[in-house]
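See below for the structure under consideration.
Yeah, one chain of the complex is gone here, protein chain that is, but the others are all in their spots.
Going in written order, the chains are labelled A, B and C, and every chain counts its residues from 1.
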Amino acid sequence: MDLFSIGQKVLAQQPFSKLLGTELVEFSAQGAVLKIPIRDELKQQFGFVHGGVLAYAADNALTYAGAIGLGVEVVTAEFKINYLKPAQGDFLLARAVLVNAGKTQAVCRCDVYAVHAGGETLCAVAQGTIAKLARAAADEGT
Amino acid sequence: MDLFSIGQKVLAQQPFSKLLGTELVEFSAQGAVLKIPIRDELKQQFGFVHGGVLAYAADNALTYAGAIGLGVEVVTAEFKINYLKPAQGDFLLARAVLVNAGKTQAVCRCDVYAVHAGGETLCAVAQGTIAKLARAAADEGT
Amino acid sequence: MDLFSIGQKVLAQQPFSKLLGTELVEFSAQGAVLKIPIRDELKQQFGFVHGGVLAYAADNALTYAGAIGLGVEVVTAEFKINYLKPAQGDFLLARAVLVNAGKTQAVCRCDVYAVHAGGETLCAVAQGTIAKLARAAADEGT
Partner (left out) sequence: MDLFSIGQKVLAQQPFSKLLGTELVEFSAQGAVLKIPIRDELKQQFGFVHGGVLAYAADNALTYAGAIGLGVEVVTAEFKINYLKPAQGDFLLARAVLVNAGKTQAVCRCDVYAVHAGGETLCAVAQGTIAKLARAAADEGT
């Protein structure tokens, strides 16, 4: 099975990603892109996409980017996110790249865009560590 | 209206928090606690709560903690989260405290626990900045 | 050799810590405390201690806290720091605690105080990951 198909299979196995309507748009050596259609259920009290959705998007895209270097048996160990602009429009695109892969961990970066009639707005940027699941993986990480 | 009631009203205005079933458990000068019942829809492919849910919980609890110092017209400017253990059980508790409040920004910390038959497990820890919404607030943050 | 003596020995082997004048004040199961006398050479252009010194203090104290759970052959994998107040006075105290230790990694938190005639001021808070050095440790981390 090619990388993209494997990635789609993993996403389909995440009930939370199904709840949010996430789609895998790209998953190759060049990076990973997730798309999340914006709908009212994903918003906060000011009418913008909830920061938690952007954090989820970044977390998940970072994990995919880490998988490029480590294989798909990975979890996010940690990440940080800076919110730049309110997210509104038709859908989110979370674009992540692998920065560095060691034997058991990878560091990745992600940009989260909101796509709307007027173009794309960079709404958040993230950076984090992805860890390979070991035999005793149930001990650490999510 | 007392602080807790204001907090509940804000939460009720967040469609994404409704989708996740979040409840406000505590909101006082001592801190903020959010509760999220764990259900299958919130999980990832390994059967644990998705990291994105923990990130959402941390983000939202941090915002409440920031509101203690800045008032409820606030958004998360940035945060980081470290995942410690897989989250499973009956519900999540995200407990956040205000560390420092300036005039327009506050720094807060949050611990996310999974509560299960055997007790509580600390699953993630977070730290971040909450920003007061200014007139031109639509420019920055979520 | 007891834990505190081992910690002192490690610190004495760090030329950069010598350059900064760092002293180990506490190193026990309860946490690690580093002290850095404030002198003009450690300041920035506004007359306060340079943020880089606070970041160094946090980084190093976090590493000590991680060593409580993992042993002293450790390095900082990543951390984040929030600056709260300008640091001025007689010396800095960086107090770090172990939050969670897995087999190869630990997550720790640190508070950096400036101590002056009027008492202590919390100047920065940090959170990060400490990694155990493996045989192939030269591959990753600092």
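Methods note: contacts are C-beta pairs under 8 Å (C-beta built on N, C-alpha and C of every residue); 3 or more make two chains touch, one makes a residue touch a chain.
As the structure is a computational prediction, the values presented were derived from the model and not from experiment.
*Asks:* Of the listed residues A:K35, A:H50, A:R95 or A:R109, which contacts the missing chain in the full complex?
*Replies:* Answer from the full complex: A:R109 touches the omitted chain.
*Asks:* For a quick check of understanding: of A:S5, A:Q30 or A:N100, which residue touches the chain that isn't displayed?
*Replies:* Going through A:S5, A:Q30 or A:N100 one by one, A:N100 is the residue touching the chain not shown.
*Asks:* Could you list which residues of subunit A touch the chain missing from the display?
*Replies:* Given the touch definition above, subunit A has residues 80, 82, 84-85, 99-100, 102, 107, 109, 122, 125-129 touching the missing chain.
*Asks:* Mind pulling the subunit B residues that touch the left-out chain?
*Replies:* Within subunit B, the residues touching the omitted chain are 77-78, 80, 102-105, 107, 129, 136, 139-140.
*Asks:* Where does subunit C touch the missing chain, residue by residue?
*Replies:* 10, 13-20, 40-46, 48-57, 59-60, 63, 75-87, 123-124, 138-142
As a convention for this text, only the chains that are shown with their structure count from here on.
*Asks:* Could you work out the angle of the rotation that brings the CA atoms of subunit A onto the matching CA atoms of subunit B, rounded to the nearest 5 degrees?
*Replies:* 180
*Asks:* Are the interface residues of subunit B and subunit C largely the same numbers on each copy, more than half shared, or largely different?
*Replies:* Mostly the same residues.
*Asks:* From the mean C-alpha coordinate of subunit A to that of subunit C, what's the distance rounded to whole Å?
*Replies:* 32
*Asks:* What is the distance in Å between the mean C-alpha positions of subunit A and subunit B?
*Replies:* The mean C-alpha positions of subunit A and subunit B differ by 20 Å.
*Asks:* Touching two or more other chains, which residues of subunit A qualify?
*Replies:* Only 77-78, 80, 139-140 qualify.
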